[in-house]
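Omission of a single protein chain aside, the complex is shown with its protein chains in their original locations.
Presenting chain A:
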Amino acid sequence: MAKTEQGYGPGMRGSGEKLTDNGNGNLYGSDPEVNGNGIPDETQVDKYGFTGGAQQTSGNTAEEIPNDVLRQRESKWLDMLNSWDKWMAKKHRKVRERCQKGIPPSLRGRAWLYLSGGKVRREQNQGKFQELDDQPGDPKWVDIIERDLHRQFPFHEMFAARGGHGQQDLFRVLKAYTLHRPEEGYCQAQAPIAAVLLMHMPAEDAFWVLVQICEKYLPGYYSTGLEAIQLDGEILYALLRRVSPVAHRHLKKHKLEPILYMTEWFMCAFSRTLPWASVLRVWDMFLCEGVKILFRVGLVLLKSMLGSQEKLKTCQGLYETMELLRAIQPQYMQESFLVHEVIVLEVSEKDIEKEHHAQLKRWKESRGDLNCKSPPRMHGAKAIMTADPPSRQDLRQRPTIIVESPLTPKTDEVRVGDTMGTRETKEDKEKKTILPSPEIVNPYLPPSEPSPLLNHVTPQGSKESLSSAEHDTYL
């Protein structure tokens, strides 16, 4: 009993540490600083690139999609991305459905770029990222960002090495944001968001998707005062009342304010909470459908953990409840369970807007006007696109590698290649058209040493997936 009280129970959150060790801190073998390259030879790397920590996928917890299904999905996604404006205008339901099924890993980065509108922003602001990237940045922000670089997913092979390419890109993206929005600067919760993006796309793309998330999906979340997140906490709490009255009553009884359990969930878009397979599926839906997905995930987790009297029997008190919410049972976070529950939960944009209105009114009555006027929230890809219709030109794909494929219709795009593409695909040269372009340099390829990403390109980019997987540099 006393042991649990002292926090030795299973409830600890070990996101930044290895839990196999029993007390002796010096045994942390995967510490980037200790190991230099951060990837100990004997450590298993999971399919997402994690070598340890809470995010590492163990066993067969992630859904396995048969190869032929994956290939089909890839070709469908390629087709959608080729005529994105039409799909979004006329068959948006289908796009949403496909996001709910999960975006194929090989195209996830590009799909996120399109869904978020980051692609359009990038095209409309050509050269902007480079311009921001070339500036030194405000020392005030640079200092804080630098202190956080080694603390984002330190068990991911991309971010393990101090000063490695992952951390460098993370710095570039976050610093560029502080220059893009000097009045907002940097908020520590933006770093995991940017890191997840960088696992899927180059720095410039990650920057624009981050901009879209901060401005369109979650406006005000990272701004001074953090009013938007507090308001969303109240909205979540109000919605819970309908979704799970039992859980709502319990939280009320123990005075567990939403800000205590949902701040990290929402500000980091669950990237520090869920197993990785689920993080990706949640992000697929989030970037398509907007913030309601975050609300639904939060509601599903609360309902699953606190939704029946039986579950609450052992959890009498503020601390016990916090412990429970910090150590959510794996079956509730498991990919297929969670995604299914999120899809069927009936919480719409309208519900959220209605509740937003009500909570805003309450806020104004008790605390006065909001200090930080954020732009209105956009509920997903469709709303973003409708608000600012892109030109065809803006949606034109500019991949770094182009592979001829019988599945994709021929386009008159400029075909460019890069060093990485050339390196990877030598053996299949006759099947592809690769035109090297001197001005595009793959930012992920260090001049001398091979990119660790290549290890992962190989297994998934097998010959049968030429048409799709190799379209993208980032798997």
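We take it that contacts are C-beta pairs under 8 Å (C-beta built on N, C-alpha and C of every residue); 3 or more make two chains touch, one makes a residue touch a chain; residues count from 1.
As a working rule, contacts and distances are computed from a predicted model.
UniProt records the chain missing from this view under the protein name "Ras-related protein Rab-39B-like", selected from "Defective in cullin neddylation protein", "Ras-related protein Rab-39B-like", "Cytochrome c oxidase subunit 6a" or "Large ribosomal subunit protein eL14". The chain that is not drawn here is touched, among residues A:189, A:247, A:333 or A:378, by A:189.
Here one chain is not drawn; of A:227, A:335 or A:355, the residue touching it is A:227. Checked against the hidden chain, the listed residues A:47, A:76, A:151 or A:311 yield one contact partner: A:151. Only one of A:98, A:119 or A:272 touches the absent chain when the whole complex is considered: A:272.
Take chain A: the residues that touch the chain left off the picture are 1-2, 5-8, 12, 14-17, 21-23, 25, 28, 31-34, 144, 147-148, 150-152, 154, 187-189, 191-192, 222, 224-227, 229-230, 257, 259-260, 263-264, 267-268, 272, 318-319, 322.
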